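Every protein chain except one is present and positioned as in the full complex.
A, B and C label the chains in the order they appear, each numbered from 1.
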Amino acid sequence: MKLFSTSSRGGRIGSIAAIATVVALAATGCAATNGGDSGDGGGDSAGTIAFLPKQLNNPYTDVVLGGGEEGAAAIGYDSEVLGPLEASASAQIPFIEQATQQGTKVIVIAANDPDAVGPALQTAREAGAKIVAFDSDTNPDYRDIFISQVVAKDVALIQLEIISEQIGGSGEIAILSATATATNQNEWIKFMEEELESNPDYADIKLVAKVYGDDDADKSFQETQGLLSSYPDLAGIISPTTVGIAAAAKYLSTSDYKGKVALTGLGLPNEMREFVKDGTVQEFALWDPAQLGYVAAFAGKALVDGTITGAEGDTFDAGDMGEITVGANGVAIVGPPTRFNADNIDEYDF
Amino acid sequence: MSKTMTTTSRGQLSRRLIGHDAVIFYILITVVIISMITVNYFASTLTVGFLLIQVLPILLIAMPMALVIVSGEIDLSVASTAGLTSATMGVLWRDSGLDIGTVMALSLLVGVLCGAFNGFLITTLGLPSLAVTIGTLALYRGLALVVIGDQKVASFPKELNAFVLSKIGNTGIPVMMIFALIVIAFFAVLLHFTPFGRGLYALGYSPQAATFVGVRVGHAKFWMFVATGVVSSMVGVFLTLRLASAGPDNGTGLELSVIAAVLLGGVSIFGGKGNIPGVVGGVLLIGTLTYALRLAKVPETALIIVTGGLLVLSVVAPSVIAWGKERIRLNRVHREVQGQNAPGITRA
Amino acid sequence: MATAAETAPASHAARTPALSLRGASKTFGPVIALADGTIEILPGEIHALVGENGAGKSTLVKILAGVHSPDGGEFLVEGKPAHFRNVSESKAAGISVIYQEPTLFPDLTVAENIFIGRQPKGRAGLISRGEMRRRAAELFTTLGVPIDPDRIADGLSIADQQIIEIAKAISLDANVLVMDEPTAALSGVEVERLFTVARALREKGAGILFISHRFEEVFGLSDRITVMRDGRYIQVHNTAEVTVPAIVKEMVGRELGDLFPKQDAEIGDVVLKVDGLNSIGTFTGIDFEIRAGEIVALSGLVGAGRTEVARAVFGIDPYDSGSVSIGGAALKAHSPRDAIAAGIGFVPEDRRKQGLVLDLSVARNVTLTLRHSLARFGIISGRRERAAAEDWSQRLQVKTGSQELPVSTLSGGNQQKVVLAKWLATDPKLLIVDEPTRGIDVGTKAEVHRLISDLAGRGIAILMISSELPEVLGMADRVLVMHEGRITAELSRADATAERVMQAATGSREALHLDLTDEELSTELEAGK
Partner (left out) sequence: MSTVTHAPAVPRSNALKRFFTAREIPVAGALIALILVTYIINPRFLSPQSTKDLMLNATIMVILAVAQALVIITRNVDLSVGAILGLVAFGTGTVFDMFPTIPLVLVFVIGMIFGGLLGSINGMLVTSAKVPALVITLGTLYIFRGVLSSWAGSKQFFSGDNPKAFGNLSVDTLIGIPIITIIAVVITVAVAMFMSSVRSGRDLYAIGSEPDAARLFGIPVGGRVLSAFIACGALTGLAGVLYASRYNSVGALTGSGIELDVVAAVVVGGVAIFGGSGTVAGAAIGAVLLSTITGALTATRVDKFWQQAIVGVLILAAIIIDRVVSLRRARKLRVNEAKDV
């Protein structure tokens, strides 16, 4: 630190303060060695579950987290929601570290990037936390178990099925996805592409474009516009993300393409109700997001209790959802997707 | 004269004790102590490690940025340079088959080129740095997208990923801090102890005064921008390894955090004022405060307000204090002038 | 000290003065810019204000303009007390000011610069550009200058800018028109036009305050003359009843010999040789030499190109042709760094912007020129730096509480000593001093003069630029006079008189015979074209 000392008197004071700070920081380390493990802030609960969604302030996330909190309460854990305001991988890391430091027993995460959060999760595991991925998986190396909404293939196929029905089995379609790195999106798109290749029922359907709206309303909106102006013969759009389908529906409903271009994908009933009623969208799909959080909480407890390790064939109790079995690669499936249309949409509120 | 001597030496003492960088450190220490007492889990080795790694990118870029701002310019393209570096590194590693050392070296070259391009436009063409770097902010980020598309490359050597997060023994201090200290030392010496640094102060205060003492204005500015580019590139490489993932969006938004921290650290946006210890204090203050508040479960939204409030306060407070002092001085002068109306006063 | 009331000629006693200021004072930090500002302007008179640089004329003007409010004194406009809080209030009271330095808006058109804030309105209350253009063109016709009202002000010559300032002031139809050295940058024809306009305004009953260094203008135009010195009112005269030498004596107020103690020094070899230096549009055909131990003054009016020549010699600005050599070795153009290395020091005219870094400490400022030589292996040694700063501050007797105080806390004279110290520390062969005593109190002024003289005594060649004639005449071994970018006279110490220098500086022909015949002159002029 000597190098600061002679620049000026102010600098010297500054450097003394700097040394003091470093000493203080180091002292905090010595004073409470591994304080992170020492407790969970008191209280009678069995521990804390930290939920890390892709971003806060997202309606879909709220539904998932609602389920998570319900699950945590059912198993006697405290729950805590941590997360960035913007969906980026690097922004999630400080929150993983925060949870680690607080000695959180279970970290439930929806990864913005499967690899980027890896090192931080690794540190958390070393500090004793169990890692449950949900909604969007991390690299399997970094988590104990992944709670998948549904069988990925089912999700992909149901969307293809709906669009095929609406466009009469032939024509050009396009996909409006979230970010290009989103694990779940890419997996579904892969299954769709494979199915289009192999299934003779879809022989006349041609996937002409994949665009990414980054789960940003404006961007998704503009991407939809771009699709329609550059592909004059487009018959339908699949948007396997709630932000994307809502933005695309908003655009279609205000444009000449309303009723001419079919739209389906994964959407929240509350966001899509208007567009289903005005005829922009006939039918879309989704699982119950609340179940996802609910099951994740139970999986966390089972991991902490040691009843499961996340290996294939493990089973754990998931409260109201009954018993759930872990499949290959540590993936546990929650349930089948639901199709929403004008007939049933008013029965759902999320 | 004796009267002025006593008043000035008293002024000097108080100036030392209330100098901006000293104040920053007082606040920093206060924040650390209060956090240790009141915030659960804050007093922990983990804090040191996580906190330092979290502020590292800002700390690194803040060094050359401090010099750029001291010299009266600004560079908004730093985060985009880091992003372009990350993208280049990813593509090189994936496609070129070169070893990781070469890839990293080539990636740093990106920073040299980005910085040199900024420098060329600003010094040779004489364009305002604010406008130029808003342009290159978009350009470099755009090129990052062109280079890597929206792919990610994640197959970097695991040992390297682990290395950037490793700690020195059981102190909890990240190994990368040694590297950061070298960078800090380099820029501290450069600014405070070299002819070049002396020239930068003169340059920031008055380019004319600098020209008169033989400072090569264009030359000095050009190399400042190159230095900023190189350090931004280092941060790009660091982020890539720390995230184990190369992508076009690495480091997005970093530029505003860096500038906020530098200004909080007492560097004047007008140029000519500021020092490296103050900037280090500014970066650590924002980092520690954010970290402690997060641990104290203060909502993320409140944290943004705190950051913005600190920034506004740090620039408004000196103005307000200076204004108050000036009022007092004027009143005094007024009295003095009225007191001595006799002829023969010389204009001092 | 006499007050205005006791000694003012009584010729216009019956009329209420358009403006009257008595005993106004103004201080800036430690500097007393104006101690006793007293002036009275009657309607329908042209009143000249003369004084050396730093006599407080500009401060007085700024008080009249409402830029500064006086710390004390009495200020009456049309007989009523006035307290201007800002420029608009002064304007509203009918006072219009042309400043020494034009203050135009470079991005706006010429017409708009004239009418900003009071543009003529047309339909629907919107600005009528056609009307504005027409009125501007009219003004220019009155002034007899062909400036395009539609061009933007950026890039106009100083003379054109000054003409626009004049047009602006005239268009205001003010009761009082203040002109702070309006003619410094104007040529003869333009000056004559301006005077015609000024006389016409006088006929209409306006009061005009005219500040100038050119005595022939002062005497040719004004009705009365007020003299100021060292921030104080000295005397007011009816122009018809006073002579130039009398005014000069009042302005200077002291014997020249005492104040400017140039010692005899041994004149050595040629140090600086400037050969055929040209910079298009700025100066032409500059040739001169300076020898060791010699003080050469570069004299002339503001805008004659003196500072520009010095800047080109030092490498601040590029030049188009010619050469500069130091001790026989050619100097690289446009590189102050090389000039410093070759042994030139430059004390610039604007101390606060060019000479010093005000926020840095005294020590840092002193050692700024030494930064390379104080460094070992690229690192500056704090100990050696402090020692050097201490040493040079003491040698020049800089009065400061501490070497660590910002140089901005020092008085003007001590600041100037810091600038000198910084250059002396480089052990220069040639020192260029541009207005070395501007804004410095009399005591320190003498000290600075002694210093410069000492330096010459120790064999340093000095190039001094000064607008203060007594300083030039008292200090210089030789005087080079510039007019409109050329050297129009070279006068030895013996030949240099105030009249000769002024004549050469204003371009009067008879000054030229001193070193050029008419033939030589015309050849020279031809060559320059």
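Things worth noting here:
One rule holds for everything that comes next: a contact is a pair of C-beta atoms (placed from the backbone, for glycine too) under 8 Å apart; a residue touches a chain by one contact, two chains touch by 3 or more.
None of the values given here were measured: they were computed from a predicted structure.
Within the whole complex, touches from the chain that is not shown fall on A, B, C.
Looking at B:Ala105, B:Leu256 or B:Ala296, the residue that reaches the missing chain in the full complex is B:Leu256. For the options C:Ile63, C:Ile147 or C:Val398, the residue in contact with the chain missing from this view is C:Ile147.
Among B:Phe25, B:Tyr140 or B:Phe193, only B:Tyr140 touches the chain that is left out of the view.
Of the candidate positions C:Gly231, C:Gly401 or C:Gly485, contact with the unshown chain belongs to C:Gly485.
Taking the complete complex into account, A:Glu86 is the one of A:Glu86, A:Glu161, A:Glu193 or A:Asp288 that touches the chain left out.
Where chain A meets the missing chain, the touching residues are 56-59, 61-62, 85-86, 211, 216-218, 221-223, 225-230, 232, 246-247, 249-250, 254-257, 271, 273-274. Residues 65-67, 86-88, 90-91, 99, 103-108, 112, 116-119, 125-127, 129, 133, 137, 145-151, 154-155, 157, 159-160, 186-187, 189-190, 280-281, 284, 484-485, 528-529 are the ones on chain C that touch the missing chain. Touching the omitted chain from chain B are residues 74, 121, 125-128, 130-132, 134-143, 145-146, 149-150, 256, 259-260, 263, 269-270, 299-309, 311-312, 315-316, 319-320.
Definition applied: only the chains that are shown with their structure count from here on.
Rounded to whole angstrom, the centroid-to-centroid distance between chain A and chain C, based on C-alpha atoms, equals 72 Å. As a whole-number value, the distance joining the C-alpha centres of chain B and chain C reads 42 Å.
Counting partner chains per residue, chain B has residues 12, 189, 193 touching two or more of them. The set of chain A residues that touch two or more partner chains comprises 7-9. By the touch criterion stated above, chain A contacts chain B in their complex at residues 3-4, 7-11, 13-15, 17-18, 20-21, 24-26, 28-36, 41, 56, 80, 83-85, 88-90, 93-95, 97-98, 100-103, 113-116, 118-119, 123, 127, 139, 179-181, 212.
Remark: chain C residues 1, 25, 27, 29-33, 35, 54, 71-72, 230-232, 314, 316, 336-337, 339-341, 346, 348, 350, 353-360, 364, 367-369, 371-372, 374-375, 378-380, 382, 399, 401-402, 404-405, 409, 411-413, 422, 441-443 touch chain B in the complex.
Those residues of chain B whose C-beta lies close enough to touch chain A in the complex are 12, 15-17, 19-22, 24-26, 28-29, 32-33, 36, 40-48, 50-51, 54, 149-152, 154, 161-162, 165, 171-173, 185, 188-189, 192-193, 239, 242-245, 247, 249-252, 275-278, 280-281, 284, 291, 294-295, 297, 300-301, 304.
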